[in-house]
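All protein chains but one are shown at their positions in the complex.
Labels A, B and C are assigned to the chains in the order they are written; within every chain, residues are numbered from 1.
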Amino acid sequence: MKKIKLATVWLDGCSGCHMSFLDTDERILGLLEHVEIVYSPLVDIKTFPENVDITLIEGSVSTNEDVVKIKKVRAHTKTLVALGDCAVTGNVPAMRNPFGVEATIDRAYFHLVQHNPLTPSEYLPRLLDKVVPVHDVVKVDFHVPGCPPPADTIYYALTELVRGRMPDIKLMTRFGK
Amino acid sequence: MTEIQSVQIITLTIDGKPVGASGGETILDVAKQNQVFIPTLCHLEGLIPYGACRLCLVEIKGNNKLVPACITKVAEGMEVITNNERLQRFRRWILELLFTERNHVCSVCVANGFCELQSLAEVLGMDHVRLPYLHPKFVVDATHDRFVSDNNRCILCGRCVRVCSDIEGAHTLDIMGRGIKARIVSDLDDDWGNSPTCTRCSKCVQVCPTGAIKEKGRRSVGEKFKHRDVIAHLAEMREAAREED
Amino acid sequence: MVTLDHLSDIRRKVSEAEEQRNHRIHVCVAAGCIAAGSRKLLRAFQEEITSRGLNDSCLVKGVGCIGPCAGSPAVAIEPEGIVYCSVKPEDVPEIMDSLAKQPVARLQMSRDLPFFTRQKKIVLENSGRIDPEQIDDYIAAKGYHALYKVISTMSPAEVISEVIKSGLRGRGGAGYPTGLKWTTVAKTGQQQKYVVCNADEGDPGAFMDRSVLESDPHRVLEGMAIAGYAVGANKGYIYIRAEYPLAYERLRKAIKQAEEYTFLGQSIMGTTYGFHVELRLGAGAYVCGEETALIASIEGGRGTPRPRPPYPAERGLFGKSTLINNVETYANISSIIRNGGDWFASIGTQNSKGTKVFALAGNVKNVGLIEVPMGETLREIIYEIGGGMEGQNKLKAVQTGGPTGGCIPESELDTPVDYESLASLGSIMGSGGMVVIDDSVSIVDIARYFMEFSVSESCGKCVPCRVGTTQMHELHAKINRGEGTKRDLELLEELCEVVKHTSLCGLGQSAPNPVLSTLRFFRSEYEAQLTDHEVLAAEGVAK
Partner (left out) sequence: MQRLSNLPDPPNSDEKWKGVQLVMRKHGQSPHALIETLHAVQHAFGYLDRDSLTYVSDALGVPLSKVYGVATFYQYFTLKKPGTHNCVVCTGTACYIKGVPKLVEALKERYGMALDEVSADGSLTLQSACCIGTCGLAPIASVDGEELGRLSAEELLDKLEEVIHGDA
């Protein structure tokens, strides 16, 4: 049987959702019998491949780089899963939204810096005016809220998706869990 | 509330199931007695019904308008529908609207795990919001030595205002402004810490469904356990005292 | 004890005074004409008459709205019935010269125009004829005769049955049968009851109630006193907008005069029936047109509505049984009593009886206040009475029912104006605003304008209205900027449905109407503005 191509992408998030994914522990080995991880911060592949079956996205869309990345991911993914509150709601990264980019940079790069405060280099990705959830930029097929979503929930959702079914994760996770 | 005619027995159906009730009871009362779940946010046992969150809207056969279960009294022969595709859809929308209105970041909220808004999203399967977040900016009032008021987490259910004015009798809190700009204030929008009217009774903390009003000294996330049932007891005591007068 | 003779005496006196004069010059002193300078004009006429020594043969008086507001200030010459528009003080000598001769053609608006001939005046029968600040003028026009008839010859039940027979429905918008409402209040066994007049005319583009109150305030007081008698109330409140200082002032004077004449007060016309009226000033909140919000506001609180039932008839003002009708509803009562319910029921359509006052405004030639029998078509109103479009542009839509009403397209203009027909088009009768919109105006922008109104007027109590209107406005603005997607349009439509069905009061429930009705009739205008992107990034992301 052909293996399902799975990718995981890390945008603006704390990596906690990836950690939770790893918390599926030995079950991941079982999963790998049906699944091939074709792109992920967990593996060493530099470019996002084509024809990916399932992509898990952790993190919100916060920079112009995130926008480019997520659009490419969407274009090459059949089922896009927003994994965790940052991807689903904006969560902590979006807490800067009421204050605006300027105040955020000011705070992070000047106020809270003791030595040599510096404006971030122009080569760094540029912050968007507002941090937004993934589905505000591209179509998302399935949402798994949680901060992070429990490993069991991720595992269940993934096994269902791998079997070509839409999982029902009601009561298995919640915002902030 | 006690009513003279409450001996009257009424039969009605809830979701097709025949149930009995006494006159004067609300649809919500009767649904609860019969283990039928109707979501609510602004309602709290012991407080005067408010009818504002619209989550408890139900259908009544023969009435083309939806009615709030928390206020509508049962009537003989009433056929109530508490749950169907349309009501589920409306409830999910209302939750989504609430989540977009303010800055509800469950993961860093003191009420994480004890929040009625959060738990309704879970129970009703609201897994993401389709509309843009409005991200307003509200100043957190931490001037009080015991409590903190954070309008960023407020859903304007009015419970704190009602408990403060109707149960405690202090009426320190009220809603100012209107529409999307409405928010909770203490006195003349002053620092809560300097309030000449606040009795420090902490009832507002107990009734707040979210993390908008919290007790100080709880350092991390998800530690805000509340004693909401106290209010119904207090209301009953008050009512009894009033009758004795 | 006031008797019919007293009233007849006053009538005789007034008509004698009028008949002595060959010419009576009526200058409109309603707010619109005052803003256009009619007080100066009134003074100019007075001075001209005095300087010509014509005080014995000419009478000049300020009257209420004559009707053609586009031609403010308006002047009428009686008994000839000549109407002059846009009159300036400089025109006064010329008009004075023309008395008893050929009218001044360049200022004249022909009385043969459909604007005048096609109207049927009940509520406005005295508007533009009597001096609103003179109670005698009102009495001379059979004013307070109905009140006299009621308290001297009719039982409360008979009064109500006459109102039921008339088929009158609430003119505030919803069209609830007035007689039924009165019956409910009359039947409650409560001791203390109140009669409230809703004069919180908040619909932008609507000035019917303002005009009635400024032109014929006693008419409303009489209607309220009759209502009080019928339902068993001894106290009435008029809740009036702060934006209408002139109407407030005229009402205040009218109450004082009526009290002096014992038409209001402890013992009306010497009988045991007492009825007091107090004024309450609104403070700028559209939602207070909703009856439970209005009650909260009269009680001195935030004007937020509460769920009904209990209806105000059961538990209203200060917790007591309360009858609430709007200005125009009360203004119909005296005519119904004087002429009989059957007479009233003979006017109008099967389900909508009598006449309706409309404030015709926008891109129409004869902007003004009109009264027509129910059942006239929109086309007749706009093209005949209204004189058609102002300027070269074509009619695109007519907006009825105020900011929470709907936009009706050209193709539906043959719809008769009655409660049910307008509702079937996704609009409402509302209180009677009718704004004609020409094709130079973007319909999407108009809907956005109305949404903005709903956002700023939402009281904020219930979630769907407070947040829903804001989100509708955001989605709408996004589409209007050309950034909306097909998905956004779907979301907008679904959100409209949610707000409509789940909001607490009428404001929220009808707030989506402008969007829904424009989507229904002008969908292509929305679609033309959509972008092709499947999901467009939120603001700031696309840049």
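One rule holds in what follows: contacts are C-beta pairs under 8 Å (C-beta built on N, C-alpha and C of every residue); 3 or more make two chains touch, one makes a residue touch a chain.
Computed from a prediction, not measured in an experiment: that's the story for all the values here.
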Displayed chains contacting the withheld chain: B, C
Sole residue of B:Thr26, B:Thr40 or B:Thr172 that reaches the chain not shown, by the stated touch rule: B:Thr172
Listed residues C:Ala359, C:Leu395 or C:Cys462, member touching the removed chain: C:Ala359
Which of C:Gly64, C:Gly202, C:Gly354 or C:Gly406 contacts the chain that the document leaves out: C:Gly202
Residue touching the undisplayed chain, where the options are C:Ala17, C:Ala35, C:Ala100 or C:Ala528: C:Ala35
Where the unshown chain meets subunit C, residue by residue: 31-32, 34-36, 68-72, 201-207, 210-211, 242-244, 280-286, 297-303, 318, 359, 361-363, 367-368, 399, 402-403, 433, 435, 437, 441, 446, 449-450, 453, 457, 459
Absent chain, residues of subunit B that touch it: 165, 170-178, 185-189, 197
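The working rule: only the chains that are shown with their structure count from here on.
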Chain pair with the higher count of C-beta pairs in contact (A-B, B-C): B-C
Subunit A and subunit C, separation of their C-alpha mean positions in angstrom: 58
Between subunit B and subunit C, centroid-to-centroid distance (C-alpha), Å: 39
Separation of subunit A from subunit B, taking each centre as the mean of its C-alpha atoms, in whole Å: 34
Residue list for subunit B, restricted to those that touch at least two other chains: 130, 132
Contacts with two or more other chains, residues of subunit A listed in rising order: 130, 132, 135-136
List of subunit C residues in touch with subunit B within their complex: 285, 287, 302, 306-307, 309, 455-464, 466-471, 474-475, 491, 494-495, 498, 501-504, 538-539
Of subunit B, residues touching subunit A in the complex: 99, 103-109, 112-113, 118-119, 121-123, 125, 127-130, 132-133, 135-137, 152, 222
Subunit A residues touching subunit B - in the complex, by the definition given at the top: 82, 85, 88-92, 94-95, 97-99, 130, 132-133, 135-136, 140, 143-145, 147, 169-171, 173-177
